[in-house]
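A protein chain is absent from this complex, but the other protein chains hold their places.
The block that comes next holds subunit A.
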Amino acid sequence: MNKKSIVALLTASLCALTLTVTGCGDSKDDNTSGGGNASAESPVTIKWGVWGSSQDIETFNKMADGVNEVVPEVKNIEVMHYASTDDFWSGLPSQVAAGTAPDMALPTNENAYEFINGGLFIPLDTDAIDVSKIDENAIRIWTVDDKLYGFPIDAQPTCFLINLDMWEAAGLTEADYPKTWDDVRAAAEKLTTDDVTGICINMESTFHITQVVQSFGGGWGEGKTIDSAENAEGLQWVIDMFKDGLAVSSKQIGDDWEGTSFAQNHVAMTMGGTWFRGQMQTAAPDTNYIALPIPQKDPANPASALHSDAIVIFKSCENVAAASKAAEYLAREDCQQIRAEGTGNIPSIPELYEKYYEDNPQFASLKGTESYSIPFGYPAKTSQFQTAFVNEATKVLYDSSNNGTAEEILAAVAETYGPVE
């Protein structure tokens, strides 16, 4: 190889390296909110991180359309699609480091407290945005220390789902719809057969158990009441249902989640939310089902969680004012209507409730339940608490030789995630 060739090769290598390194860099448009060059005169692009099905994404894109006509400081809202919630939160650290994190996201309130407490979401300026039309219960669950951290775009009471075809086949009637957990057990005894289990209680997450303990008068109390007597009573009820063969987790019967178990007639009852509408439309369009309020230990003092998606703004957002306006735009009445029709979410604007329940009669029984809905109440270290709880609970539930009690499970979890000294 002569000198000329060596020089040529060296030059080519350096060019390739330069391209690679610059290619890895941030190629942000100067007009994105993260670019740092946005001025009041030049409208910015707001990046909105979301996850969901293709139908969800289509709906989000429709909601984001036309923002510039209403909010001149926002050029457009760029919908950034993530495969799942986990995918989003796991990828966020590297995106923050690379300066490519979105300005806003659409998390549910279920796991939000961890990020609010950690300062990842910033409080919204309620003087600059109008939240007066939003359901006060949704506002309440997104408010921490008198500061609003999310602009709720839906307000969905959790619900108890019944397969009506199985219900009737078991000789049960509308009068038997469960109001208490004793009613649920009695119905499960009638509904359980060789091929069907009475109720699916998903113990691979804390969503279902939270409904149970809250309706027993308990709750996690941000970690302060993990091992309360009410929680123990609720959890023990679940353990007994499993040990007696009346309850099952979707994975035990080879299903990926309770929606599949319910749609495929493997179980007759379960708990969930309006996301079952889409599941049933696609997986079991001919199945008759109904969504009822979560049964209670004491129906006179009801409680269950309110599930609400809200637009939050990250602390890394460089144009908070524009992002706030974009959030307000996405939460407007038209957008919520689009979402209610597209994905079946219950709007957070009370004036839209009537039409929603007319269009979705299977959820009509939930009307009014938002009034007694409460936050999930997980401890600040939400993910760690959930992991610890699921592992402790499944040790007992999925091992026939383990006779552990609810008190023991909760005591083990409370030891680590109980009140902070």
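By our rule, a contact is a pair of C-beta atoms (placed from the backbone, for glycine too) under 8 Å apart; a residue touches a chain by one contact, two chains touch by 3 or more; residues count from 1.
As a working rule, contacts and distances are computed from a predicted model.
Of the names listed as "Stage V sporulation protein AD", "Sugar ABC transporter permease", "Cytochrome c oxidase subunit 2A" or "Hydrogenase formation protein HypD", the one that matches the UniProt record for the absent chain is "Sugar ABC transporter permease".
If you put the hidden chain back, the residue from A:257, A:275 or A:372 that touches it is A:257. Residue-wise, the contact with the chain that is not shown comes from A:391, picked out of A:53, A:193, A:371 or A:391.
Residues of subunit A that touch the chain left out of the display are 1, 6, 9-10, 13, 16-17, 20-21, 24, 84, 86, 89-90, 92-93, 96, 114-115, 117-120, 202, 204-205, 249, 251-254, 256-257, 381, 383-384, 386-387, 390-392, 394-395, 398-400, 402.
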